[in-house]
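Note that one protein chain is taken out, while the other chains of the complex remain in position.
What follows is chain A.
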Amino acid sequence: MTDFLRLDFAALLAAMLAGGTCGLLGSFLVLRRESLLGDALSHAVLPGIVVGFALTGLRSAWPMLLGALGAALLATLAITWVRRAARMEAGAATGLVFTGFFALGLVLLEVTGARNADLDIDCVLFGQLETLVWLEAAGLASLLDPAALAGLPRQLGLLAGVALAACLFVAAFWRPLKLLCFDPDFARSLGLRVGRWEILLNLMIAAAAVAAFEAVGSILVIALLVCPAAALRLMTDRYNVQVWGGAALGAGLGAAGVLLAGPLPAALGLDFALSAAGLIGTLAGLTVAVALQRRRRFQAL
């Protein structure tokens, strides 16, 4: 038990929080048919992260989160502006802006020297779930011991904060968000400031992407934003099941990935361990495939 708490608990918690938050907010991307935006926002935050890091010299969470939110805000405004000014289709404008922002982020990485500090390509792709350990844990009692809890990896604080904010955001603004996803023109005719709501939603998604990025890596953030929501989209006709189910499925995928990464290869007689993040991604993709299969069979009846 102590081994589990020391070695797996922090990773499990991080994967569940990241999966749950991304799964929750992902439904709004999928329902608005803007899945690409998750990819875009998780890339477009890079210049903000670099600037946050360069200004403070700290690899701590808050300056990077603030920088990322600033970049996400600018990217959202830029996408809207490009769409209007160039009369461009949404997907094209999104692609244009996010590659531009990501490129700017790469340049800033070189210029500021942040690249030398700490940017490992493996970490960017797969995150660092395996490095999240809780060495202060000495048994179940540690779960209630403030001194031991203080030794939990700092990423967990950010992840928990963003997860809580996302849940509150979705629960509090349940009805305007639903209307915004279903019929933005009608929302506008009621006097809803649709543009501002879109910005708010995008900022939440960017915050989730940044918090989850450190734990599970950039590719997996995109998978977790899209796969649980897409799978639920195929499985349910009910809005609350879609939204909260997406969160539950995301958290479940995160947990399954961490818990199975060790035992699964062993059970198959293989003598290596799997990357938890990689397994989460694989499971996420499989879930969509299974949902699609079920849907096909259901419709054939």
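Heads up, the rule we're going with is that a contact is a pair of C-beta atoms (placed from the backbone, for glycine too) under 8 Å apart; a residue touches a chain by one contact, two chains touch by 3 or more; residues count from 1.
In this section, contacts and distances are computed from a predicted model.
Within the choices "Manganese/zinc/iron transport system ATP-binding protein", "Nucleoside ABC transporter membrane protein", "SDR family oxidoreductase" or "Multicomponent Na+:H+ antiporter subunit D", the name that UniProt assigns to the complex's undisplayed chain is "Manganese/zinc/iron transport system ATP-binding protein".
Touching the missing chain, out of A:137, A:181, A:227 or A:280, is residue A:181.
Only one residue from A:21, A:202 or A:242 touches the chain missing from this view: A:242. For chain A, the residues touching the absent chain in the complete assembly are 31, 33, 87, 172-176, 178-179, 181-183, 185-186, 188-192, 233, 236-239, 241-242.
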